[in-house]
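First up is the structure itself, then whatever we jot down about it.
Removed: one protein chain of the complex. Kept in place: all other protein chains.
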Amino acid sequence: MTYSLTDTLIRVWEMSGFANATWQQLVMILVSFVLIYLAVVKEFEPLLLLPIAFGMLLANFPMTGLLEGPLGDQPGGLLYYIYQGVELGIYPPLIFLGIGAMTDFGPLIARPSSLFLGAAAQFGIYIAFLLALAFGFAPEAAAAIGIIGGADGPTAIWLTTKLYQDLLPAIAIAAYSYMALIPMIQPPLMRLLTTQKEREVKMEQLREVSKAEKIVFPIVVATLCIFLLPSVAPLIGMLMLGNLLKESGVTDRLSNTAQNELMNIVTIFLGVSVGAKAVGENFLQLETLKVIALGLIAFAFSTVGGLLLGKLMYWLSGGKINPLIGSAGVSAVPMAARVSQVEGQKANPSNFLLMHAMGPNVAGVIGSAVAAGIFFALFG
Amino acid sequence: MTYSLTDTLIRVWEMSGFANATWQQLVMILVSFVLIYLAVVKEFEPLLLLPIAFGMLLANFPMTGLLEGPLGDQPGGLLYYIYQGVELGIYPPLIFLGIGAMTDFGPLIARPSSLFLGAAAQFGIYIAFLLALAFGFAPEAAAAIGIIGGADGPTAIWLTTKLYQDLLPAIAIAAYSYMALIPMIQPPLMRLLTTQKEREVKMEQLREVSKAEKIVFPIVVATLCIFLLPSVAPLIGMLMLGNLLKESGVTDRLSNTAQNELMNIVTIFLGVSVGAKAVGENFLQLETLKVIALGLIAFAFSTVGGLLLGKLMYWLSGGKINPLIGSAGVSAVPMAARVSQVEGQKANPSNFLLMHAMGPNVAGVIGSAVAAGIFFALFG
Amino acid sequence: MTYSLTDTLIRVWEMSGFANATWQQLVMILVSFVLIYLAVVKEFEPLLLLPIAFGMLLANFPMTGLLEGPLGDQPGGLLYYIYQGVELGIYPPLIFLGIGAMTDFGPLIARPSSLFLGAAAQFGIYIAFLLALAFGFAPEAAAAIGIIGGADGPTAIWLTTKLYQDLLPAIAIAAYSYMALIPMIQPPLMRLLTTQKEREVKMEQLREVSKAEKIVFPIVVATLCIFLLPSVAPLIGMLMLGNLLKESGVTDRLSNTAQNELMNIVTIFLGVSVGAKAVGENFLQLETLKVIALGLIAFAFSTVGGLLLGKLMYWLSGGKINPLIGSAGVSAVPMAARVSQVEGQKANPSNFLLMHAMGPNVAGVIGSAVAAGIFFALFG
Amino acid sequence: MSLLEGLQILVIGLGTVFLVLISLSGAVALESRIFSFLNKSKKENPAAEISTTPEKSTVVNASVGELKLIDVDERTAAMIMAIVSDESQIPLSELNFKYIKAIN
Amino acid sequence: MSLLEGLQILVIGLGTVFLVLISLSGAVALESRIFSFLNKSKKENPAAEISTTPEKSTVVNASVGELKLIDVDERTAAMIMAIVSDESQIPLSELNFKYIKAIN
Partner (left out) sequence: MSLLEGLQILVIGLGTVFLVLISLSGAVALESRIFSFLNKSKKENPAAEISTTPEKSTVVNASVGELKLIDVDERTAAMIMAIVSDESQIPLSELNFKYIKAIN
């Protein structure tokens, strides 16, 4: 090969992004800017949305080869390797390990009926699944779309990777965006479905939970859940391992690393990987808009499901349960619980629902992992 | 495939753990509960035993696929991937990197004869090896069983992975459990084999060791050990790299990460992986009981070896060496050294053996790594 | 196989390093000792040079198998696996992620003309490339040698891995050593090429840069650079992701981990891997000496390039730019900027050039990444 | 997949979610009963082994015991001591606080 | 590769480096202009949304507001409070500082 001046300049030009960009790539780059704006300025779940947005930006520059697999002797691109942790289903369980090490299941142990609300608030998953089928999505895709209604990022990413990778970025972005929008999505539904009298209910203080109960809890949950639904093992198993590391009190250094450095490293890699799947040809489809619309419906119906069961429990308990804690069952820890607190206090300034809402809130994490396990068992 | 109500319910049931559990799995789950109890309540080396126990729990739930390798397009299970770090011999050397960064070899440098005790306290390794042969184990298995007597977890895991993976969980659990039981195993032997007069010996204060000596030490040890016994390179090499990072004083940030976050991450993965090997068919064998019995014998004879050489050194030094520091040569840092301290103080309340016992104690780490290297050279 | 006493002793001996060492290995071990001395006592970039030196030591012990790949069922050696992160081009971008999270581009944003100096100070790259060609190196090797003049370790390692792995250790060691020697290499050239009057110039205080500008900066740089030169994506992309994580202010925990634990872990692995490539047959060649000589020339001419453009800017600006900040354009952050500060203050004790030199200094990081991208596009 | 089948999956899926979480809720309630029962029998028989790791708080209390607190509550004092201990890597038992006093 | 070709690569390479970095410099200058323009129009129209995350400092100020600082400047006080808050994992808004006083 000769390296004459003009030839080389032409070669550099021909290999540049300017000579190779497709309109889809340019649009995707603009989309990534919007997401960066939402993450940074609007603080939409920035810990994941910012890496996702940057991964999307990187993946849509032309000619970088960042996503290409190895070819003969030539190694693959950087994002190809980082993506393996998603492809092989490794990152989401590790995030759950960290979440487990950060979660206090005390309020749930103090009031086990919180788990009913955590189940009811998965309602939107199935509504969205059904609508997605009606929109013509394949069952695997419909299940992945439905899981947005679980309001739980790692679970959604995990299931989508297993069932329908093409939708991965759309579903992850929808899940994290709507989680950030919980304070806007839920209150109107909460006011619509509950009466002033219901919202005013002050709940009894939760009993104190002993250290021993907290230590046994993750073991019980892991054993029971995984026995009933083996496919849920990676998520629930790691969540409960993290929680055991925390609650045992004898492995603090492991618990700290799981919830800090390990989680941060995996978060960066997970975010960038998920964003990197958002290349134009796949993302700029009508499907993406449908996913986003269905995701909102999923969130709304999950909220409704939690609230309606909350109303039932209000009625059954003779008015001791404030139905506002039902909407916290969607997970989106701890935002949804905070929304319950805020709405409760609006109805009755002396009302403190936060701890009561934390029970359904963490139950919702278990609930959506279970729902994901069921879909994986059916369609995986 | 149709999804009729009854069919699906049957399918969910047929895939659940209740329909598929073997008795071995149920027994293993109970065993894992016992190990969790020992780790959390009895504080038996919880940093490793708790992850091991939880890994065992996860691996014995039926139908989870956590341990399955990739099949065609389908990726493998989570524990399959995490286990690769054990399979490929990566985790134990990284743990040694962290241990090296935490270890102060000063007391050993101040009294190089400590190394003799660190050699003698490997005696149990060979006794257990011989007995294991007599019990009918293959030489590779016997070597892996013997190394329990090194009282050093990562070394035992490393060698067992190389020689005889089926025994991995039994050997790891035995090694860590007996390390936790050192305060019960050693004192009777110490009192049996030493006289009151010997135990009362106060030792001369150790000279101060200069920074330069501490920096050169890991280089000398790595060079000499690996020249004599190349197979020991991964363990001794990483141990001494960690120590050099610490002692050099110019790479504190690397040393800190090696002994904290990196070590914690690897510890979680290593523990869960080792536990995950403990599936019923392999673990619930007569062999496991033999391993556990032989492990105890190995610990006991290592203690005896150290004490007997301690007595010889007492005699040769004209009563300047307290033979109680010999038992610290088994490694099990720093428990064994503390046991020497406690026993010495019982005999003579003004006796402070801790620093004197730290020399043989860290020498024991080198000693068992060397013993592992020899076995690997012979049978690997 | 029988295990008679003499046979086994002979076997142990035959497998020992003493029976197998080549003179090259012995020489390399001595070289590694010299590097350890330079890293620890002379504090030559110890964070990377110490792991490199230790990796070199480990790789040159005979018979360890540390570098061997897997063979059939048998897993490969420890350093083989750790090296994969270099081989696949993963470690250098991750280091850049951390560097991005540590870098303040404020001074560069306040004075964008700093970027001209960051370009000019890549001059040595091309001079060394040309000389390397003249010395008979292949173009790929010449490019890798030239990049030493970028005064940027991860960039040099990344490009060399892509183009010519045999030279990896020589180039990495030269790059890091000369970076440590910047305070000796640059001042004579600075005094030679500038007049007392030029060196005395006090520069106007930099304007304050708003948070918003700092946030947008990494996005602009990534977009523009990668569009112009797609091959630069792994380096510039990760550098700017790290910077965005830092400047956004909403992902502090990710930024902290990227610049601390993740970077430290990768630094240990990267250093050891690079050193491990320095096995005798490849390293003890005349080529290595040529690389070291050419590296020095590269550093010198990069300094000259920066200074000369600095003089031009002094002249064009009517004496407002102190040409001493030009030499900081070589990168080697922040040493080169400190050298500018020191020389400026020698000429005029009330002269504070540090912040002014930080602009060209961080521009030099971008500049050498761009130069590496060009070489990769041409020869990769 | 037909919508009818989808509806069946809705029923089965949500049903299974409820099934699993209701079982969990039962198990947790059972766990609480067992612990409360064990605690009662322990109170009657105080010799039984109780705590898992109460040593840490004991250590803090011991240290607080040697210390005069002037216009400072115990929680604040413990916090201050924990910070200093953690940061200085000196175990609490070796740190010698004489007074912690609010300044005014 | 001949030296002549090498020389061409020198020219092209260094040229491209300059091209890229000069473009960058232009882009950065443009960015600064845009922001300075936006800031000006904001000052004229203070209702427009401005800050990205000024809430944190507001929180600090709020807390400082309830606090008497005696011979201590605000920066030091904020630092001390931040340390205590960070270390004790208690949000600043829940920590109750009454005085921060320099001792002499």
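We call the chains A, B, C, D and E, going by the order they appear; numbering starts again at 1 in every chain.
Basically, a contact is a pair of C-beta atoms (placed from the backbone, for glycine too) under 8 Å apart; a residue touches a chain by one contact, two chains touch by 3 or more.
Not measured: the values here are computed from a predicted model.
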Selected residue (touches chain absent from view) among B:Q74, B:T195, B:S210 or B:S317: B:S210
Options B:L254, B:L294 or B:I374, residue touching the unrepresented chain: B:I374
Option touching the unshown chain, where B:V220, B:L289 or B:L316 are the choices: B:V220
Subunit B, residues in touch with the chain not shown (by the definition above): 108-109, 112-116, 118-120, 122-123, 125-127, 129-130, 133-134, 138-139, 142, 210-213, 215-217, 220-221, 224-225, 228-229, 248-250, 363, 366-367, 370-371, 374-375, 378
Touch list for subunit C against the chain that is not drawn: 2-5, 8-9, 12, 40-41, 43
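The working rule: only the chains that are shown with their structure count from here on.
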Residue-number overlap at the subunit B/subunit C interface, same or different (half cut): different
Relative to subunit C, chain with the most remote C-alpha centre: D
Option reproducing the contacts of B-D, where over half of them reappear, out of C-E, A-E or A-D: A-E
Identity of the chain that, by mean CA position, is farthest from subunit B: E
Centre-to-centre distance between subunit C and subunit A (centres being mean Cα positions), rounded to whole Å: 39
Residues of subunit C engaged with two or more neighbouring chains: 215, 228-229, 249-250, 261, 374, 378
Residues of subunit D touching at least two other chains: 1, 9, 12, 16, 52-53
